[in-house]
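For this depiction, one protein chain was excluded, whereas all remaining protein chains were kept in their positions.
Moving on to chain A:
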Amino acid sequence: MNENLFASFATPTMVGLPIVILIIMFPSILFPSPNRLINNRLISIQQWLVQLTSKQMMAIHNSKGQTWTLMLMSLILFIGSTNLLGLLPHSFTPTTQLSMNLGMAIPLWAGTVFMGFRHKTKAALAHFLPQGTPIFLIPMLVIIETISLFIQPVALAVRLTANITAGHLLMHLIGGATLALMSISPSTALITFIILILLTILEFAVAMIQAYVFTLLVSLYLHDNT
């Protein structure tokens, strides 16, 4: 039973070959690159969406931070489309893989931190000690702040992994319960089915919100360091 629950999170292979590269690359097909003078509806909607998001998210940054716009917009589109495609039945969701999320979080976080230390060394070092700390607390607080800096990318990756994994597990469990209750008591099955529908709606929201949260946090780390 325990193996069955987590079976859908194992990286899929086909005749021993990892097909995960095709699965991860798949969302990019849904974003065709515009090569006409007049775009079709799909590209127009995507461009409008990207423009709206980038206006909303990059307005707080200075011109140096705004050079990250392309990176952050492709990040939110990638995570969002991967999450939404993962909600299709029997599909594999790459964002449930801790490795992939760590692979996204660590370089982006490291990029912002290196940028901070390179261009604003004093301000970056000042983050290690809040203002007005009593003298005897200083060594401990510097250690705590250093740990909290290095835990940031891990928290970023684990947040995305845990949210998506928990949502999929919950849907799996409630779906299984509905199916089992169908023959025992149809009225109870109806209640669980309604819960399942509501949960599915919630998961669609979570899929988009988590993409937004991941990108927003990277954007905030960038804001602290530019």
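Just so we're on the same page, a residue touches a chain if its C-beta (ideal position, glycine included) is under 8 Å from a C-beta of that chain, and two chains touch if they have at least 3 such contacts; residues count from 1.
In this text, contacts and distances are computed from a predicted model.
A.B. asks: Since a chain is absent, check the UniProt entry for it and pick the matching name: "RNA 3'-terminal phosphate cyclase-like protein", "ATP synthase F(0) complex subunit 8", "Brix domain-containing protein" or "Sorting and assembly machinery component 50 homolog isoform X1".
C.D. replies: "ATP synthase F(0) complex subunit 8"
A.B. asks: For the chain that's not shown, point to the residue among A:Met58, A:Leu77 or A:Ala124 touching it.
C.D. replies: Checking each option in A:Met58, A:Leu77 or A:Ala124, the one touching the absent chain turns out to be A:Leu77.
A.B. asks: In terms of residues, what is the contact footprint of the unshown chain on chain A?
C.D. replies: Residues 6-7, 9-11, 18, 20-21, 24-25, 27-28, 31-35, 43, 46-47, 50-51, 70-71, 73-75, 77-78, 94, 96-100, 102-104, 161, 165 of chain A touch the chain that is not shown.
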